[in-house]
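Only one protein chain is missing from this complex, and each of the others stays in its spot.
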Amino acid sequence: MRDPEFENLTSGWWRLPTGPTNMISDVAGVRVGHCTKNDGSARTGVTAVLPHSGNMFSQKLEAGVAVLNGFGKSVGLVQVKELGQIETPILLSNTFAMPTCSTVLTKRAIAQNPEIGRKLPTVNPLAFECNDGLLNDIQALHVSEDMAQAALDSAAAEFELGSVGAGTGMKSFGFAGGVGSASRLVQIGDDLQYTIGALVLSNFGKQSEFRFCGKRLLETNGENETPDRGSIIILLATNAPLCSRQLKRVASRSSAALGRMGSFLGHGSGDIALAFSTANQAQTNVGKATVQFERLNESLLDQMFLGAVEAVEEAVLTAMWHGKSREGYDGIAFPELRNSMLNDKE
Amino acid sequence: MRDPEFENLTSGWWRLPTGPTNMISDVAGVRVGHCTKNDGSARTGVTAVLPHSGNMFSQKLEAGVAVLNGFGKSVGLVQVKELGQIETPILLSNTFAMPTCSTVLTKRAIAQNPEIGRKLPTVNPLAFECNDGLLNDIQALHVSEDMAQAALDSAAAEFELGSVGAGTGMKSFGFAGGVGSASRLVQIGDDLQYTIGALVLSNFGKQSEFRFCGKRLLETNGENETPDRGSIIILLATNAPLCSRQLKRVASRSSAALGRMGSFLGHGSGDIALAFSTANQAQTNVGKATVQFERLNESLLDQMFLGAVEAVEEAVLTAMWHGKSREGYDGIAFPELRNSMLNDKE
Amino acid sequence: MRDPEFENLTSGWWRLPTGPTNMISDVAGVRVGHCTKNDGSARTGVTAVLPHSGNMFSQKLEAGVAVLNGFGKSVGLVQVKELGQIETPILLSNTFAMPTCSTVLTKRAIAQNPEIGRKLPTVNPLAFECNDGLLNDIQALHVSEDMAQAALDSAAAEFELGSVGAGTGMKSFGFAGGVGSASRLVQIGDDLQYTIGALVLSNFGKQSEFRFCGKRLLETNGENETPDRGSIIILLATNAPLCSRQLKRVASRSSAALGRMGSFLGHGSGDIALAFSTANQAQTNVGKATVQFERLNESLLDQMFLGAVEAVEEAVLTAMWHGKSREGYDGIAFPELRNSMLNDKE
Partner (left out) sequence: MRDPEFENLTSGWWRLPTGPTNMISDVAGVRVGHCTKNDGSARTGVTAVLPHSGNMFSQKLEAGVAVLNGFGKSVGLVQVKELGQIETPILLSNTFAMPTCSTVLTKRAIAQNPEIGRKLPTVNPLAFECNDGLLNDIQALHVSEDMAQAALDSAAAEFELGSVGAGTGMKSFGFAGGVGSASRLVQIGDDLQYTIGALVLSNFGKQSEFRFCGKRLLETNGENETPDRGSIIILLATNAPLCSRQLKRVASRSSAALGRMGSFLGHGSGDIALAFSTANQAQTNVGKATVQFERLNESLLDQMFLGAVEAVEEAVLTAMWHGKSREGYDGIAFPELRNSMLNDKE
């Protein structure tokens, strides 16, 4: 989501060109939807990422996981690690909404594939979480199945960033904002160009450690700051033909992006990255004994890695840039990075 | 649960002495409860394992995980791997009941610790599953929060085995039966004796491969058998002072027990083992900067490993021995091992 | 290596047909060579496994690793796990010979690819070990570069088993014997047939726990036995088109084979399995940006898993069956399984 002021402030920091919209949906077929609940004691929501528009269970996608810090309650990772594939859309929400999100994904898969759990194996729902409990009364379990379904139903190539959907009540490095996205174009030799896009649910980081494009914003030493109890979920999509092992390598580069911004991967921060590839879709046809799988030459991965690092860093910055200050159920509110930086310039 | 006929048939196969009841509850403090739903299209239930009787969230236990084959949808493992601790009881049920079980564990933890998700971090519910869809109409989502709560409430040192609780609709190596348990006494030097106990939710194995104490029961080659789509969940409890790394080593020995019975850890079988220690409970007091942790000498682990292997193998055999043949919602029923073996002898 | 007496004793225990010679070399292209040093205080040697006859560095093979118990000093696994490939032959020897084996593999790769470490990356030598110190004076560092080279040079489809090469001074479940091999044919649907072969360097197991085809040989309880300080290295080769993730799954099934024979994966036993595929060789051409990779349908892996388990179990039994009793440098000798079992029958 292009914003000239933001692009001006970050100009010169990046190496790789962005995709047309600088969003994860620059990877063809990827769509994102939100459902936001911002009333009463609720500052929460659901964000859905649909890797393709078809039946994910019958057309699985290759995927890899990197658990950077496993203090988290996300659902579905054990099977992704074993089989290297995802078979549902991905839902993001608050920590206590994981069961609701799982149930909706399971029901949706059954509706599309009525033999799941009967003639077909069961399905592995994929849901990730951060804790929005500073603004949202998380114990009230505000997220309903209808909300998760609405997020799935509203998925589109265009979508909002900042304090919206699962990111409604989240903060990053002390500033409001939760959902961010960016993309990069990766040139391989003269002939091949791929896109890699990131979507983050960002709820992590200490304000006193934050660097905006390498520069610290604050000169306090963070002594009075509360400990970092947040988390960050990082989703990476690419149309490059990568296998699950390669995608795991791509996902693990996210830690470098977090480091660039000043994170030290705090103890209480569940930092988890998942990367998937939209290539090789036709190859999951279960009717064939062997499939022909296209795979990028391992020695050409460096630009994919750089693209992943840049997309993840910029995605977090966009989550903060588009964040809206809102009073939480308990009277707390977070400042807005955009206001803070534009005022600084005046 | 002692049964003279069973003990007679397995006599001579084991090396280590059993605990007093030959159940996981021989580890002091461990209790197990069931809730069974066996009507209409339901052949399912919930089994609860309570590692101690106190507040698990404030008195966490050291734990380790071994994912033998990750084709499974269990919940909570990411955090156990990172932090080496469990902080809720453990619920076992069918695949699609994982959300319900998670929710009940979260609500229970909040009831005991009202600041969870507020001043305290969120809680990591721990729930494991097998697919009972051959007998149970799994799509009907028969497991309710009340059932999970009832399993927790009924926990006791004495409990049923076989086709009960989470094991109601399960089969092992083609025979009826799901919940099994056994225990072993482990002597360390002259002075120290520990107990290790196993509880399994067993739903795995091809009948044509089954060995009862090393001996094949069937002489068919399994050609017409359906593929093994089951799973096995293995819980190991011990009062030995083991750290999470050592407990992971103990848990990983379960694969040898499965091998003894003829399993080859089939592709579709989610085989997951978790081991926890009831020692060092007082050491989780979050008020102290450092804790004194007791740890068994690494070079003395062999008897613990052997105890784990024997307890897991016998636990699976007890699940089968106590299995009850029941017609499922779709007209299928599994034979009973006990009948089959006692008739063989006649 | 076929032996009618052995086949008679094990008849009925296996499900899958063996390859023509029942050796790892039934996988086309795989060759094995030995160099044995059995004089003075030396009861040791080197065994070389050549996955194909070409230049392994320029034609790497897909591979996966399962560390069943990491109490071992094998060399090269970190990179295999990351990149999913092997790029040298594999050398097996005693623990303190790992540096010598590594050096020989590096020199050999440089001789074939003079730009290694210059215009090309460095090479990852792959060497595995067990401790033959009960018979061999391991501190004397008996293994020379010439011996490692001789093992490589003598590689052939036919090779000896038992107390030979790296297995010269080893014992398994208390009996003499170290190198074993077996193979299985795996039928996938009606049209596809693959071979999976195992070669083990076996130096593990407690005699009192040993089961021969499910039956305990000894009725002692092992009280006076020395602790199991051995190890087992398991190499699996297949011509099935498996990726590194799938090969890791195949390798991990070895633990079930060890369990069948009575192992509990003792603390001091470095139990490591590596599986490689000879398929997709042409695809490692570094000149292409993307390669077409053939991959077996994940849901058809069960027979590969069963084949791996059977081949590993039989390979260990052949190592023992062909073992020769030899007095070690310190006066110790191990009994021969063949004598023991044939005498039992008389």
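Letters A, B and C mark the chains as written, and numbering starts fresh at 1 in each.
Quick note on the criterion: a residue touches a chain if its C-beta (ideal position, glycine included) is under 8 Å from a C-beta of that chain, and two chains touch if they have at least 3 such contacts.
Here the structure is a predicted model, which means the values were calculated and not measured.
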Touching the absent chain in the whole complex: find that residue among C:T10, C:S58, C:T106 or C:T290.
-> C:T106
Decide which residue listed in C:L9, C:A42 or C:V67 touches the omitted chain of the complex.
-> C:V67
Touching residue (missing chain; options C:T10, C:S41, C:Q59 or C:Q79) | C:Q79
Contact set of chain C toward the excluded chain (per top definition) = 67, 69-79, 81-83, 95-96, 98-100, 102-103, 106, 110, 116-118, 121-122, 124-125, 131, 133, 138-139, 141, 229, 268, 270, 272
Please identify, in ascending order, the residues of chain B that touch the omitted chain?
-> 82-84, 188-189, 191-192, 241, 243-245, 249, 283, 286, 288-300
Contact residues on chain A toward the hidden chain run 15, 68-69, 208-209, 211, 214-216, 219, 221-222, 227-228, 249, 252-253, 255-260, 262-268, 298-299, 301-302, 305-306, 308-309
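Note that only the chains that are shown with their structure count from here on.
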How many Å are there between the centre of chain B and the centre of chain C, using C-alpha atoms for each centre?
-> 33
Taking each chain's centre as the mean of its CA atoms, chain A sits from chain C at a distance in Å of 43
Flagged in chain B as touching 2+ other chains are 69, 268
